[in-house]
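Removed from the display is one protein chain of the complex; every other protein chain stays in position.
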Amino acid sequence: MVYITRKEHFNAAHKLYCTQWTEGENDQVFGKCANPNWHGHNYDLWVTVKGNPDPESGFILNTQVLSKIIKEVITEKLDHRNLNLDIDLGGLQPSSENLAIWIWNTLKSHIPTGELHCIKLQETENIYVEYYGE
Amino acid sequence: MVYITRKEHFNAAHKLYCTQWTEGENDQVFGKCANPNWHGHNYDLWVTVKGNPDPESGFILNTQVLSKIIKEVITEKLDHRNLNLDIDLGGLQPSSENLAIWIWNTLKSHIPTGELHCIKLQETENIYVEYYGE
Amino acid sequence: MVYITRKEHFNAAHKLYCTQWTEGENDQVFGKCANPNWHGHNYDLWVTVKGNPDPESGFILNTQVLSKIIKEVITEKLDHRNLNLDIDLGGLQPSSENLAIWIWNTLKSHIPTGELHCIKLQETENIYVEYYGE
Amino acid sequence: MVYITRKEHFNAAHKLYCTQWTEGENDQVFGKCANPNWHGHNYDLWVTVKGNPDPESGFILNTQVLSKIIKEVITEKLDHRNLNLDIDLGGLQPSSENLAIWIWNTLKSHIPTGELHCIKLQETENIYVEYYGE
Amino acid sequence: MVYITRKEHFNAAHKLYCTQWTEGENDQVFGKCANPNWHGHNYDLWVTVKGNPDPESGFILNTQVLSKIIKEVITEKLDHRNLNLDIDLGGLQPSSENLAIWIWNTLKSHIPTGELHCIKLQETENIYVEYYGE
Partner (left out) sequence: MVYITRKEHFNAAHKLYCTQWTEGENDQVFGKCANPNWHGHNYDLWVTVKGNPDPESGFILNTQVLSKIIKEVITEKLDHRNLNLDIDLGGLQPSSENLAIWIWNTLKSHIPTGELHCIKLQETENIYVEYYGE
């Protein structure tokens, strides 16, 4: 069992804001992340697939193919978009935690060989999340 | 003459869109950067000051002081903001080029010792601009 | 279950030296790390917490809060300090291994929501350790 | 149980090409990786060893010693070499997957204290593999 | 005058070997870089263009356009190629120095607005060259 990881990238706007809360509650929990006019990030996305290398090609799956799938299914929907307005997260906050789960659920069935193992999403130089589907 | 550089950081939303142009012209020049619901970036900002080290402290200027000034004068105004709506760029596009010039003009008179030499602004892993005030 | 990681930073001096050993033994095991006048490192510290995102905030725990806790409990005690003289490691060497265990034990009870999962401590570009509390 | 990781580096040429396949099949699977005149990469290699820190030295194993072993057993055989012509991979493609397994198998018995835990091999900024010996 | 830089990437094989020299001379100057079966690198290429931002678009030149030009004129010719066999460097060694000059000369006339200012080519984590056309 070998694990192969492919990194992709997208840039998006979002804000963290709970409409059921007061301004003060939003400010206390989200601080400047709740600024009404949005802010944004360069997101790095690492997709890890596990499996056995094919005896002829030496590949778990072709990373060119994996890259194409991630772009079609995920990053073309997120890149240069607004994560609150342009993506349907089922009413959840566009936090990195919820976004990683959404990426897992959206991508999982599209992996052609091997099995999706981990979604790692880096929001800033200092913060990233990982989700293993459990 | 020694050059000292301090790196700071801010996250912001923006879009590139020319209101005098048609949709088609905006799309042709700006592509997905013109998406109406904004997108965003993690911006890295390097500020370079030149001068002679003080014979006692060994400093051109104290980088703790420099960091504080950059935060007060620049990044607190840009961080978690919308560069089109929250900053007055005199009607210019919030491109990295125009933003670097704005940072230079805003910061220049606040450098306490030495002289502002360069503003370097990195918008993505693959794109950065530099401005030397000339 | 999602894993969220926050990176912090500190700069410290240390040396590796066993007082029960001869100079020759220290030199053989620790080499230049045993130099009497100390040396130092820029340490990067990644703290990983696991848990379920809150349905309203979307957070396992607020990374602003996590950052504050790590600073108060860990990095303010280590930053610009001497790891042999200023920290009580119970007589153990200030190796990255022992330091990571000390950080885990010191930090664990302060995590407000979720559960501490991993301490990763990077000493140089080429060396890091990880500790999972087991 | 602590995990310590040491990073090493090598530069090598390779191509991915299956002699039993037609040109068209090679082109379809491997694309430009099958170019007959080779291409190459700067490979980053992370070797992770797990164990308990020695109570006197504070080390799982000395990273200076680990570095020397990795160089002697692995990177001196791979650095500035051709992975198809100069290494015996038993007829397998020099993919990162197969190379990581080969590094594990070649290195495992040379770890003096602790136990080999992971081989991570990074081929490009966007692609890496991990192998845990299972 | 603002300077904008776009980073691109290619992976290539090469060797450094002077056919007029003896084996011993090649070995003394080039060491393992002269290994007959080639080796390779992940090359990072930074292209810097200088100019005045357009008052409407805010661009010196569109980095999407610049990226496309660099790919068409430079990296598609170098990526997954052999720098000794597949590129005509006029009989010169495929050193980073000579390669940077070749990239400058090949690219210069294709810059649509602004002026080519610098070619920076990074061969390994520890080595890069810069050429300003002078």
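Lettered A, B, C, D and E in written order, each chain numbered from 1.
FYI, contacts are C-beta pairs under 8 Å (C-beta built on N, C-alpha and C of every residue); 3 or more make two chains touch, one makes a residue touch a chain.
Only a predicted model underlies this, so the values are computations on that prediction, with no experimental measurement involved.
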> The chain left out here touches which displayed chains?
Replying inline: B, C, E
> Out of B:6, B:32 or B:77, which touches the unshown chain?
Replying inline: B:6
> Hey, which of E:61, E:101 or E:116 is the one touching the hidden chain?
Replying inline: E:101
>> Out of C:22, C:37 or C:109, which residue would touch the omitted chain in the full complex?
In response: C:37
> For chain C, which residues touch the unseen chain?
Replying inline: 9, 11-14, 32-33, 35, 37-42, 79-82, 85-86, 124-125
> For chain B, which residues reach the chain that was dropped from this view?
Replying inline: 1-8, 53, 55-60, 62-64, 67
> If the missing chain were put back, which residues of chain E would it touch?
Replying inline: 16, 18, 20-21, 29-31, 92-98, 100-101, 125-132, 134
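By definition in this document, only the chains that are shown with their structure count from here on.
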> Among the other chains, which touch chain C and chain E together?
Replying inline: D
>> As a quick test, compute the distance in whole Å between the mean CA positions of chain A and chain C.
In response: 28
>> As a quick test, compute the distance in whole Å between the mean CA positions of chain B and chain C.
In response: 33
> Which residues belonging to chain B are in contact with no fewer than two other chains?
Replying inline: 125
>> Which pairs of chains touch each other in this structure?
In response: A-B, A-C, A-D, B-E, C-D, D-E
